[in-house]
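In what follows, a structure is listed as structure tokens, so that the remarks can point back to it.
Just one protein chain is left out here, and the rest sit where they should.
And then chain A:
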Amino acid sequence: MRLEKCWFCSSTVYPGHGIQFVRNDAKIFHFCRSKCHKNFKMKRNPRKVKWTKAYRRLHGKDMTQDSTFEFERKRNRPERYDRNLAENTLKAIKKIDKIRSDRASDHIKNRLKTGKVQRQKEARKQLELGIHLVKAPLALAQDSSLCLPKIKVNVSQAQTEENQPMED
């Protein structure tokens, strides 16, 4: 029994699921479900289909290089059964999986951070410009607590004296 990767979306194919397509040149394509199989038959390129892992890795949406990926390489030599080895491997799989998923979610969080800051800035500006939609200007003028705090900029006197000779 072997867990394969779907050729189209790169998710794991468990036994009893999916279809294997054998091309005439003996290349085998594994598919996790009929969605991926049908997309393959339509000759779609997984690198261009947005929800596949191939697209996400190519466009930097998901983590590409990490040491945890080294553990999941394909091994063709079967290991002789050793109870200790099996036990340690099972424990390691759980731990490595957790580490990998934590790192992947961190990667996504960092990627989305700049967007969040930008959105907050835009929201602040929109509030300033469109405050008349929220509260009538007259009410704002009377009750100063509703305004956004104005930022005071101190202009030093020395600078204005220097500019005068240039204007002449």
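The rule is simple: contacts are C-beta pairs under 8 Å (C-beta built on N, C-alpha and C of every residue); 3 or more make two chains touch, one makes a residue touch a chain; residues count from 1.
Going forward, contacts and distances are computed from a predicted model.
Novice: Suppose you had to identify the omitted chain by its UniProt name; would it be "adenine phosphoribosyltransferase", "WD repeat and HMG-box DNA-binding protein 1", "proteasome endopeptidase complex" or "50S ribosomal protein L14, chloroplastic"?
Specialist: "50S ribosomal protein L14, chloroplastic"
Novice: Take the complete complex as the reference. Which residues in chain A touch the chain that isn't displayed?
Specialist: Given the touch definition above, chain A has residues 1, 15-24, 26 touching the missing chain.
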